[in-house]
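What follows is a short report on a single structure.
Removed: one protein chain of the complex. Kept in place: all other protein chains.
For chain A:
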Amino acid sequence: MKRYVATRLALGLVTLFCVTVLVFVATNMLPGDAATEILGRGATPETLARFREQLGLDDPLVLRYGNWIWGLLHGDLGQSLTTQASINEAIWPRLWNTLRLAGLTALVSVPLAIGLGVLSAAREGSFLDRALAMGALTAISFPEFFTAYLLILVFSVKLNLLPNLSTIFPEMSFLEALRAMVLPVMALSCLVTAHMMRMTRTSILSVMSQPYIEMAFLKGVPRAAVITRHALPNAAAPIIAVVAMNLAYLVVGIVVIEVVFVYPGLGQYMVDAVGKRDIPVVQACGVFFALAFIGLNLISDVLAVLVNPRLRRPGGGR
């Protein structure tokens, strides 16, 4: 087990390195650079040249990448090209915001999704099952901004119950902060719950057709116990994987929700930086996004092995 984790960690580091190289190269391949984007349409070749020199954009790519990764290894994410401010300081509140929103959404949606999924599987073909399936498909089919605007229209504009601006400020009390986050959490939950719920239902049902489940039924075990004690642990691996995927999505993929609810997370920060070709900031965000993906995948794989001992032996039980 230790060896398995160590191998995965090493592979994760390699992936992380590749990601930073890719992000760096890709951002540099975009037309224009920080100088042209900051100086805008009024830039003259002369001011552009001076600006590039000031920002160190004339240095060869390899050198710039080398400097950046050297800083990263020392815990320094560098300086923003546009604001000249330290990225370390600017990125933490954003990262914290992103993690808080993702965490809160996960807290609401994961138990809900798994619970409903199990319920759906237990009552396969019932009215409830079909209603949940329909609800899930509807929630998935609406684009996220549409769900968000509907929530804003109802809860902010018409009922004036909840704020549509979700930024958390230090002077807010805990309850105020919680209240500010209700709408984005609701919108995101609509999105991710459906996916996880469907996956839970499908994997449980596929296990349900196995001979050992039939055996359990024949022994006279009640359906509820068959599902929770026999089917769920064996169906856990794909469920955990899909939960991890959705959590990763909550960290990296919610720029639209951030914009609509004016929630200053990492996504918006990265989009702004890409627009201004602020490569160090893009790089820093890229590292955290990659970390979220790699970390969550690692955790999901390890958990899958822990809940299902058969996976501990390579090739065994699959």
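Everything below uses one rule, namely that a contact is a pair of C-beta atoms (placed from the backbone, for glycine too) under 8 Å apart; a residue touches a chain by one contact, two chains touch by 3 or more; residues count from 1.
We adopt the following convention: contacts and distances are computed from a predicted model.
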Options "NADH-quinone oxidoreductase subunit H", "Electron transfer flavoprotein subunit beta", "Heme-binding protein A" or "histidine kinase": UniProt name of the undisplayed chain: "Heme-binding protein A"
Chain not shown: contacting residue from A:T20, A:T105, A:Q268 or A:S300: A:Q268
Identified contact with the non-displayed chain, of A:A10, A:A26, A:L61 or A:V157: A:V157
Chain A, residues in touch with the chain not shown (by the definition above): 30-32, 36, 38-44, 47, 50-51, 54, 80, 82-85, 90, 93, 149, 152-153, 156-157, 160, 163-165, 167, 169, 259-262, 264, 268-269, 272-273, 275-276, 278, 281
